[in-house]
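Just one protein chain is left out here, and the rest sit where they should.
Chain nomenclature is as follows: A, B and C, assigned in order of appearance, with residue numbering initiated at 1 for each chain independently.
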Amino acid sequence: MENQLYLSSSPHIHSGETTDKVMRKVIYALLPATALSIYFFGLPALSVLLICTLGCMGFEALSCKLMKKPIALADGSAALTGILLALNMPPSSPWWLALFGAAIAILIGKQVYGGLGYNPFNPALVARVVLLISFPVQMTSWTSPAPLGSGLDAITTATPLGEMQTAVMLTGKLPELAHSGFLDYLTGNMAGSLGEVSAIALLLGGLYLLWKRVISWHIPVAFIGTVLVIGAIFWAVSPEKYPNPLFHLLTGGLLLGALFMATDMVTSPVTNKGMLIFGFGCGLLTVLIRLFGGYPEGVSFAILLMNAATPLIDRFCRPKIYGQAEAKA
Amino acid sequence: MLASILTLGGIGLFAAIALGIAAKKFAVEVDPRELAILEVLPGANCGACGLPGCGGYAKAIVAGSMAPNLCPPGGAETIEKIAHIMGVEALSSAPKVAVVCCQGDNIKASLKYQYLGLEDCNAAQKIADGPKNCPGGCIGLGSCVRACPFGAIEITAEGLAVISRVNCTGCEKCIATCPRSVIKMTPLSATTHVLCNSNDKGALVRKYCQVGCIACQICKKVAPESYTIENFLARVVYDSAENAEVAIEKCPTKCIRDFASGYPEGSSFAAVGPGTKPEQAA
Amino acid sequence: MNPKTMDLKTFKGGLHPPDGKEFSADKAIEICPLPEELIIPLAQHIGAPAVACVEVGAKVKKGSLIANARGFVSAPIHASTSGEVIAIEPRPHPMGKALPAIVIRPDGADSWDESLKSANPGDLTAEELKACIQAAGIVGMGGATFPTHVKLSPPADKQIDTLILNGVECEPYLTADHRMMLENTEQILDGIDILRKVLGIERAVIGIEANKPDAIETLRKEAALRNIEVQALEVKYPQGAEKQLIDAITGRQVPSGTLPMEVGVVVQNVGTAAAISAAVRLGRPLVERVVTITGPGIKDPKNLLVRIGTPLQFLVDQCGGLNGEPAKIIMGGPMMGQTQLSLEPPAIRGTSGLLIFRKEDLPRYEAGPCIRCGRCIGACPIHLQPTTIAAYARLDLFDEAAEYHALDCIECGCCTYICPATLPLVQSIRYAKAAIMAKKRTL
Partner (left out) sequence: MVELFVILVSAVFVNNFVLARFLGICPFLGVSKKVETALGMGMAVIFVMTVASVVTWFIQYLILIPFGIEYLQTIAFILVIASLVQLVEMVIQKTSPVLYQSLGIFLPLITTNCAVLGVAVLNIQKDYSFLQSVVFSLGAGLGFTLAMVLFAGLRERTDLSPVPKSFQGTAIALVTAGLLSLAFMGFAGLVKG
C-alpha cells in the first residue's frame, strides 16, 4: 500500500483566487458596456461580438491542438480577448473582418509567444491595429446609434474624434460637437467602436474591477490623469483649436483603453512605480497622436507602444527591497 | 572619367594610408591560433570544459592553461584538430555516454508519498529525500532533461529518465544536476549495464521495486569477469566485460539490460548496435 | 480599550489569509498525558545536533541531561520524563527521514531530577543568567529553534537598545502563543525581566496582533507595572517574521544579509521568555512546550502542554482522533510548516502546531503560466519580485535570480498563497537559493 499523504513545500494553503476567476471578473466588468453597445447598435453589434468571441475561442482551441498542448479555454483569457476585440471594432464590421481579427489576436498576438502570460503586446490591440492598417475603409466606417426598438436606421457618420480632426484640418477650428453634447457622450449615444460608446458603463465596470482588486488604480489614474492634464494645458492655451479635456475623456477609446486594455496584466509593468510610468506614457502618447498625429484616435497605438516599453520599465522599476537602503548607507 | 578615377583613387589611397599607419601604430595582438581553435570547436558553449563558452576554452588552450582533450562534445576529431593547430600530440579519450542506472518508473517502484509542487528533481529531493521509497532511484521530474544541452534525454510517460546513446555527447551536465547520482558515465562500446542504483539490502529492495538489484550474485556466478557486487549492488566491470550479456537472462529481477537490443520500457529511442556511434542528426 | 481603535503598527507588504484560529483559540492549555515511549531526537535546533551522553539502559529523571551541546551554536537536550533509555537509534524525524534519537520508556512517576536548583534571578549576574539559559537548552520557541544564548551574546561592538517580544503568532490556525499569553502572563513577564537583565537594557516591547484583544488587555495590565510596552499590530501575515516585526515596531530595517542586532534589536518569542523564567526560577530545562493540535482533520482541536518527544499520533489521540482521512499532516502552521510522512515522528522543541487537512480542505490547482498580475510583488514583505526570481530559477539562470535578491527571501509563502496561476513560487525561490549558495561555496 503506497502512502497516500501529500507532501509539498510550504505554504500549504491558497487564496483560491485563480487565473480563471480573475479573467471571469474582467468579463463581468465588461458586461454593462457590452449590453449597452448592443442596445445602441443592435444586431450588427451582437454579431460582431459573437464572431469575435467565438472566433478567438475557436482559434485558441485550434492552436492548442496543433501544438499538442492541453486546450486552455477554461482560463477564460481567449473569451476575454474576443470581447475586448469586439469592443474595439466598428459595429458595422463585416463578418470576415471580425473573424480575421480574432485570428490575428490569438495566433499572432498570443499563441506564437507561447500562450497566456507570455505575449508582450495586448492581443486585442494587435488585431485592431493590424485591421486598422490593412482595412482602413472598413475599420473607419462608423454608424450612428440606432437604439433597439427606436425604429431608427443606422446612418453612416463619423466619430466625434474623427469629425474633430477633419474640421481642424479643414478650418483650423474645432467643430461645434467639441463644445456640446457631453450628455450623449456620457451615456454612449454617439458613433464609435462597440466599446467606445458609454463612459458610464465602462466606469461602472472599472470600479467593479478596482473594488474586487483585480486591477490597481495606478494605470487608469495615471493614464486618464495625464490625458486630462495635458489636454487641459492645450485647451487653456488655445480653446479654439484644442478641445476641452472632458471631450478627450468621454469620446473615443480612452476609458475602454485605460480601464480594460492598458490594465491587461500580462502586457503592463508589474510594479506600482512601473504602472504609473506606463500610464503616464500611454496618456502622453494618446494626446499627442490625437492632436497632432495622422490617426484621429491614439489610444491603441499608445498602449501598444507602452507595451513595447514594458520590459524596460520593469527592468528599471524594481522595488527597493527590505533593508537595502540601510545596507548601502 | 579621369576626374572620377583620380578622386576615387585619391580617397581610396588616403584611406589606405591612414589605415595602414593606424594598423601599425594601434596594433593589438590577437593570437591567430585562438581563432583557428574556435573554428574547430563545436560552438555549443555547453561548458563541459569548465569554462563558460568555446571562446574562453580556445583562449585557455592557447594560453596553455588547459589541455586540448577537455571537449567531450567535440570528440576525438576535434581533439586531433586542436592538437594539430597547437602542434602537440593528441591525448586519447575514449568516447563515453551517460546511462541512467534505474528502471524503476512510477509503476515498478513504489512511492513514499504523493509529491505536489515544482516539477524538478532537486526540489522534490529536498522534501523528505524525494518521493520514492528507493533512496537511489530516478525521481523522473526531468532536471536532467533541462540540463542537457543536446536534447538527448527524455522522460517516459511513467516518469523515468532515459538517455539516447546517439545524441549523448558525454558532457556530464546531467550528472552534475541529478540529486541522486543515478546517471553514470560508461564507455560507448559497452552496451550492457546494471540499471539499478540502490544500495539497500535485497529484501528491502524487493519491497519497493520490481526491477531493483537484490545482490543475489547470480550475474557474478554466470560471468565472474564481468560483474562486481559492492554495497548490495551489482555493477558491470567495463574493462573486462566481454560476456556481460550472458547474465541478462539469468537476472531474477531483470535489472541488467543490453541497450543494443532495446532501451528501457516506455522509451521512444530506437536501439542501436554495439560500439558504433551512428551519424548524428544534423 | 478596544483594539480596533488602537494605533496599529505594521510593515509594508504581506496579506491576511483566513486565520482558522477559531478551532482552538478559546481552548485552555491542557497537560498531555505520558505516552508509551518518548522519542527525543538529537537534532532539534538550528546548529550542530547534540551528542548523547547516556547509555541504553540508563535510568533518567525528568530534566536530566541526556545529550550535550556540540559547539556554541548548539543546545543540550534533557529527558522530558523519568524512565529508562531503551534505545539510541535512528527514528522518524519531522524532517522526513530517520535521524538519531534517544528513546525513553517512562516509569510513570514523572519525577524531576533532584539536582535541578531553583534560583532568584535578582541574585545572579547577567553572565550567570545566560549560562543558566544555555544549560537549560532554551531555543527559539516560535519555530526557528535558534539557540537563545547565541542571540543573547551580541558582539561587543553592537549596541542593543530594544528587546522585542514576539507574541504576534501570525501563522493561521496556531494559538499556542495566544494561550500562553493569557494563561502564563506572569511567567512571560518574568522572563522578559531576566532577558532585560542579561542584555543590560531597559526597553522591552511585546508585539501582539490585534486579533488577540484579550491577550493585549491582559498583558497591558501587568506590563505597565514593569515598564514593558505592549504594542498592538495590524492583523497581517507575516507580522511575526523577525525582520517585519522589527520594522513594524521600531521602524528600523535590518540590512540585507545581517542579523537584527545590527539595528540594536533582539527578538524573542513569548514562549521563549516563559521557558527562560522556568529555567532560572525553577531550574527546569526545556522539556515541554505548548502545541496547538488543530485543523479540520482533527475531531477536537486543543492546545496541549506536550513533553518533547511525544509521538504525533499520541497527540492526535488526545484530541479525539482524526476527523476523516488525512491528506496533509503539517508540523507548524499552514504557511511555513513542514509536511509529514506519517504521524510517527515526535513533537520537538520547534513544534508550535500540528495541523491536519483532509482532501476536501485542500482544493488542488494545476499550476498555469504567470499572468504577470504583480500580486506576489505587492504581497512580498521583503519587496522582492517573486515571479521574476521563480522564472529565472525555472530556467536555471541563478546569476539573474541572485541579482533579483533571491537570497533575501524569508520563504514566508505570501507569494505562493496569492498567485492566481498557483505557481509554487516559494519552492522555486528556495531552489534558486540553494543553487546560489552552492555556487558561492565553490567559488
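Details
Quick note on the criterion: a contact is a pair of C-beta atoms (placed from the backbone, for glycine too) under 8 Å apart; a residue touches a chain by one contact, two chains touch by 3 or more.
Every value quoted in this text rests on a predicted model; they were computed, and no experiment measured them.
Of the listed residues A:87, A:106 or A:126, the one in contact with the hidden chain in the full complex is A:126.
When the full complex is taken into account, the listed residue touching the unshown chain is A:111, out of A:88, A:111, A:159 or A:324. One chain is missing from the display, and on subunit B it is touched by residues 3-4, 7-8, 11-12, 15-16, 18-19, 22-23, 25-28. Contact residues of subunit A toward the unshown chain are 67, 108-109, 111-115, 118, 120-121, 126, 129-130, 133, 285, 288-289, 292-295, 298, 300-302, 304-305, 307-312, 315.
One rule holds for everything that comes next: only the chains that are shown with their structure count from here on.
If you sketch which chains touch which, every chain touches every other chain without exception.
When C-beta pairs in contact are tallied for each pair of chains, A-C comes out on top.
Each chain gets a centre from its C-alpha atoms; the one nearest the centre of all protein C-alpha atoms is C.
Separating the CA-averaged centres of subunit B and subunit C is a span of 45 Å. Multi-chain contact residues of subunit B (touching two or more other chains): 112-113, 116-118, 123, 126-128.
Listed for subunit A are residues 3-9, each touching two or more other chains. Taken together, the subunit A residues at the contact with subunit C in this complex read 3-19, 21-22, 72, 75, 77, 114-118, 216, 265-272, 275, 318-327. Subunit B meets subunit C in the complex at residues 112-113, 116-118, 120, 122-123, 126-129, 146-147. Residue ranges on subunit C touching subunit B, taken from their complex, read 95-97, 339, 341, 364, 396, 424, 427-428, 430-431, 434-435.
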